[in-house]
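Only one protein chain is missing from this complex, and each of the others stays in its spot.
Chain nomenclature is as follows: A, B and C, assigned in order of appearance, with residue numbering initiated at 1 for each chain independently.
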Amino acid sequence: MIKKYLGSRWSPFVATFSVILFFYLKDALATTSVVATSITFGLPLAMAAMVGIMCERTGIVNIGIEGTLLVSSFIGFFVASVSGNLLVGLFAAVCMGAVSGLLLALLSVTWKMDQIIAGTIINILATGLTSFFYKQGHTLPSTFPEIDIPGLSAIPFFGPVLFMHGPLTFLGFFLILVLWVALYFTPWGLRSRSVGEHPGSADTAGVSVVRMRYLNVTIAGAFGGLTGAYLTLELVGSWDRGFSAGRGFTALALMIFGRWNPLGALAAALFFGVAQAITNQLMITEVVTIPQQFTNMLPYVLTILILAISAGKVRAPAAEGQPYEKESA
Amino acid sequence: MKYVRSWLLPVIALAIAFAIGALMMKLQGANPLKAYESLFSSAFGSSAGISKTLGKATPLIISGLAVTICLRAGLFNIGVQGQLLAGALASAWAGYAIHGLPLFIHLPIALFFGTFFGALTGIIAGALKAYRGVHEVITTIMLNSLVLQLGEYLAYGPFKEPGQQLARTPEVLSSAKIPDLFGMPVGFFIAITLAVIAWWIFKKTTSGFRLETVGRNKNAAWYAGISVKRSILISMFIGGGLAGLGGAIETLGVVGRYEPAFNAGLGFDGITIALLGRANPLAVIPGAILFGGMRGAGGSMQFAAGVSPDIIDLILALVLFFVTAPLIGKWIKTVRGNEAITTGGWGN
Amino acid sequence: MKTPLLELTNITKKYPGVIANEDISLTVNKGEIVALLGENGAGKSTLVKAVFGLVRPDSGEIRINGHLIAPGDTAGAIAHGVGMVHQHFQLVPVMSVTDNIILGDEPTRGLFINKRAARAEVLALSEKYGLQVDPDAIVENLPVGMQQRIEILKALRKDVDLLILDEPTAVLTPQEIDELLNVIRNLAKSGVGVLFISHKLREVIAVADRIVVLRNGKAVGITTPKESDEESLAHLMVGRDVVLQVEKGEAKAKEVVLSIRNLHVNDDRKLTAVTGFDLDVHAGEILGIAGVEGNGQRELVEAICGMRPRIKGSVLVSGVETPDMHPRRVHAMGISHIPEDREKHGLVASYSIEDNLVLNQFDQPPFAKGWIRNAYALESNANTLVKEFDIRTPSIKTTAGALSGGNKQKVVVARELSQKTKVVVAAQPTRGVDVGSIEFIHNQLVAARDNGAAVLLVSAELDEVLSLSDRIAVMFGGKIVAFLDGKDADRAKIGRLMAGLSE
Partner (left out) sequence: MKKKIIASVAAIAIASLGFSVAPASAADESSCGTAAGFCVGLVTDVGKVDDKSFNQSAWQGAKTAAAALNGFSKYIETQDPKDYASNIDLFASKKYNVIVTVGFLMADATAIAAAKYPDIKFIGVDQYNASPATNYTGLGFPEDKAGFIVGYLGGYLTKSGKTAAIAGGPSSIPPVRKFIEGFRNGVAYAAKEQKKKYPKSSTVYYTGANAFNDPAWGASTAAQYLTQGYDVIFAAGGKTGNGALARIAKKKGAFCIGVDTDQWATVPEAQPCLVTSSMKNIPQGVQVLIKQVKSGTFAGGNFLGSVGAAPYHALAKKVPAKVKAKVKALTAKVLAGTVATGVK
């Protein structure tokens, strides 16, 4: 049993850590930097994937993550720059994300629209609105500063990797863990999953499917808003058209890659982050000179290969994509 | 009566979307009437305008079809963009690298190259789905990026135009260029023909029935002796092939070479159009013409009324919203019976 | 007068084109077992779902212990002490037994589910009612009988005053049914009111204090077991005299058509489900397979029809081996198959009746000429079959999903039996089908036999097997434990065999 567990799940981690150790001994600075940067690259993807997971676990397909990121980062940036207060901007971004989630819930739960179409509407509406209303000349008063946790951040390797980030990075990681715990160890999680797997069973147990779906899709939207806020208010510090640059779609793939499990998706996102950071590092050091396009292909090729080899049926929540008809037999 | 309602819905949806768009323009201090007038007169008001609209609609029809066919077979092909790029690149190569052939041989060969490589890109995702159970949404998203990178590499490396600094292939030979017919884009008629053929295949043939049965009930299809795996392979092959052909037509008929920026976004518009047409191959045509016309006339609108072309995205989103949301449908009491369910979860 | 536990007044529920419930009033008192009797489609399920808040009645009042319950308020019904065991199990397949039982009212410690307490609670519950379950098992891996127990435990957990059981006995062995009836009686003794739905007359007479008969959405009679017998209840149920015994002539069994040799098949969990037996079915006979569900019948049928890999052994039609894992080619060799799950395998719900009627021969002449489908042939085929098989539908273009269960099944039966066939494999052919359609389908199976087909009938309904079969094979634990002659088969004996007891 333990052996099987090790063989199937933990071996990638063991392998990852041995590789990191090997390179750390060779070049501590660069290795630390690559691992730390892979968190920078991976975290927004992981957070965006959580939006998908929360929705899909209750049976709502959300391909509008990209739109949510775009519109909430836009609002977050503008409110923060107009009000001159980052926290107000953060709050606005989270609210905007929640509103976009609410819209998705309205379209797909109440109106029972095709959920892929609903998500597409959110995406192109977000693109059109943000692009149309964008106005140049606003700047943020500041960005969320990096917090170096005293003491811990001085530890070699682990300090820079784990304890030197902005507040939203810590918050993001924390919330991903919270989501994982909540999903598997709380009544809310049990109910959410049952709504996504077999809404009838939840309904007959007195759990309102509609309320659960509204709640979760809205919270997911708010989480998307936080992701947007992270991108603009902490990571970059500015906003521009097309700001989210496809992260919402990649997140969708990561969600499936991570098998709808928050930790799985986090691992998948960090894997993407590592691949991106390594691609950069190869260019930075110029030790190996292969055409940059090939190093850029790396994460995509690896993802496809890993999925093809590990295969097994990835099982989506069973009731996903279907509106719940309370009165059907 | 039912017939009347079937066109009434999109018309009302358009009207509402335009009204909201007008409001937005007013907010920006522009003149919506002037904007719309220029939008329509430049998209449909002259033969040159119509030609441009149809030219823009051509790749959209084809990529919309590529999505539609896969949707019918129960697959969500987000990879049209990558398949289209593969087709564009392959046809460009065939168009400039093969010499000494007359038009009627060279052009079909170049088109075939595009179709084939598009299909190849599609079938990779199909095979991974059929044999390894890897979800097509992941693989097609990954393949989109992969093809883009590969194209960038080839267009800046082995396929680069000699002496050129940009990443682009040489221009295709005139023997591989799609000629114009009476000032109208020939590609458009190919696209229409393809849409009609696709419609006819689903309506009338056993092959269409096979694919559709798999899309609607995989288990019943298996019970009825339809190979689900083969259907997945076939639909991704055809979807990819169509997308590749679309890329080839753009390359050989419009752009004249492979240059990555010239094909941006076509595949993603195809998804929207396919959804707007609710996976009906014929309904892709008006959707694509609407998109093509509005996108093509954006410049004129800005020229005449000073309205940012971004408003067009907004209006198109609203059209999609009002066509698909059950708001107007309820209001005019359209009964939508027997409608193809376009998508489901990732699980099937 | 004391307030009744449940009081329904003038409940009416209409669906487009159908009146499910019309003006139904009834009461259930504490400690009373009320049976709702009626054929499928009579409106029994709709009525109890209305009580439980899963269906919103158009008019009428529901009072529990005198409290008015708002329409569609499941949580309210639960809060007032209503528990329900559903006909279609409302269990989350991928979750554990414990998770399923505690869903909706989880024991917590702080913010978290107290898994230990939950598990203990399930064990205690299981002990209390004598319904053994494994709290850690994943539901989808359990046999249906076990899933039924979970459903009942789920309902009983909440200290219910009123327990609703919607067709709870459909998947149980006679012995299990007897046990269940005992549980019900004990519950009633402890003061719980029970509303019990069934279309099985014997059970109703055995357990009910009062019997309410529904027909076409109306309550057509209220009686007690003492005042009635099977004949009179059946008459009330169907509104006419029903022939409970299928009329059929003597079987004229001829040569062996279907033979199964040393067949081994695995189930979905890759565990052995069919363990190597031989079986012959002759032309002109109906061989019925009796057995509790989950004893390998489904795997057997699927292996015969080419839908499940055969680990070992072979299936022969007239001495020719049939291919493995190729339902269509098996079909072409003359095996018609009425699948157990018609929604999953038998039909494409969003297709028209016309298309469903040719689902496995759509590319054969006359339905297709080469590549092109022949609309005219499709239509005339559909028109003929709709008439011949009495499929009640507004049009042949109607989607199959819009039909009632009985008519859906008739579409499948029509498709399978209208083709030239040597063997008919009928799996649960009348499950979820109304009495009128059951009779019709039974007659069709007998007619197929009389036309010289070998019929293999698999059914969990012992009555069905008994009334139709010329020979009966009892299946237990993946093996055939006995062959019996259809005429003088004894219920009790078969029941013991089905339960794995020796005679």
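Going forward, contacts are C-beta pairs under 8 Å (C-beta built on N, C-alpha and C of every residue); 3 or more make two chains touch, one makes a residue touch a chain.
Small disclaimer: the values here were computed from a predicted structure and weren't measured.
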- Task: Please provide the labels of all shown chains that the missing chain touches.
- Result: A, B
- Note on the structure: Out of A:Ser18, A:Thr110 or A:Thr139, only one touches the absent chain, namely A:Thr139
- Given B:Gln149, B:Ser175 or B:Asn219, the one touching the chain that is not displayed: B:Gln149
- Note on the structure: Of B:Gly29, B:Gly100 or B:Gly183, the residue touching the omitted chain is B:Gly29
- Query: Among A:Val82, A:Val178 or A:Ile284, which residue is in contact with the omitted chain in the full complex?
  - Reply: A:Ile284
- Message: By the contact criterion defined above, which parts of chain A meet the unshown chain? Give residue numbers in ascending order.
- Response: 29-30, 32-34, 36-37, 40-41, 44, 131-132, 134-137, 139-140, 143, 145-146, 160, 231, 235-247, 276-277, 280-281, 283-286, 292-293, 296
- Task: Against the chain that's been left off, what residues of chain B make contact? List them.
- Result: 28-30, 52, 56, 144-145, 148-149, 152, 155-156, 165-167, 254-255, 259, 261-262, 264-265, 295-296, 298-300, 302-303, 306-310, 312
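Everything that follows uses one rule, which is that only the chains that are shown with their structure count from here on.
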- Message: Can you identify which chains form the pair with the largest number of contacting C-beta pairs?
- Response: A-B
- What is the distance, in whole Å, between the centres of chain A and chain C, each centre taken as the mean of its C-alpha atoms? 44
- Note: chain C sits from chain B at a C-alpha centroid distance in Å of 47
- Residue numbers in chain A touching two or more further chains are 315, 318
- Task: At least two other chains touched by the same residue of chain B: list those residues.
- Result: 341
- Task: Note which residues of chain A are touching chain C in the complex, please.
- Result: 181, 185-187, 190-191, 193-194, 197-198, 200-208, 315, 318, 326-327, 329
- Which residues of chain C touch chain A in their complex? 45, 49, 52, 54-56, 72, 74-75, 78-79, 84, 86, 88, 90-95, 99-100, 102-106, 108, 111-113, 115, 154
- Counting only contacts in the complex, chain B reaches chain C at residues 204-207, 209-210, 213, 216-217, 219-226, 337-338, 340-341
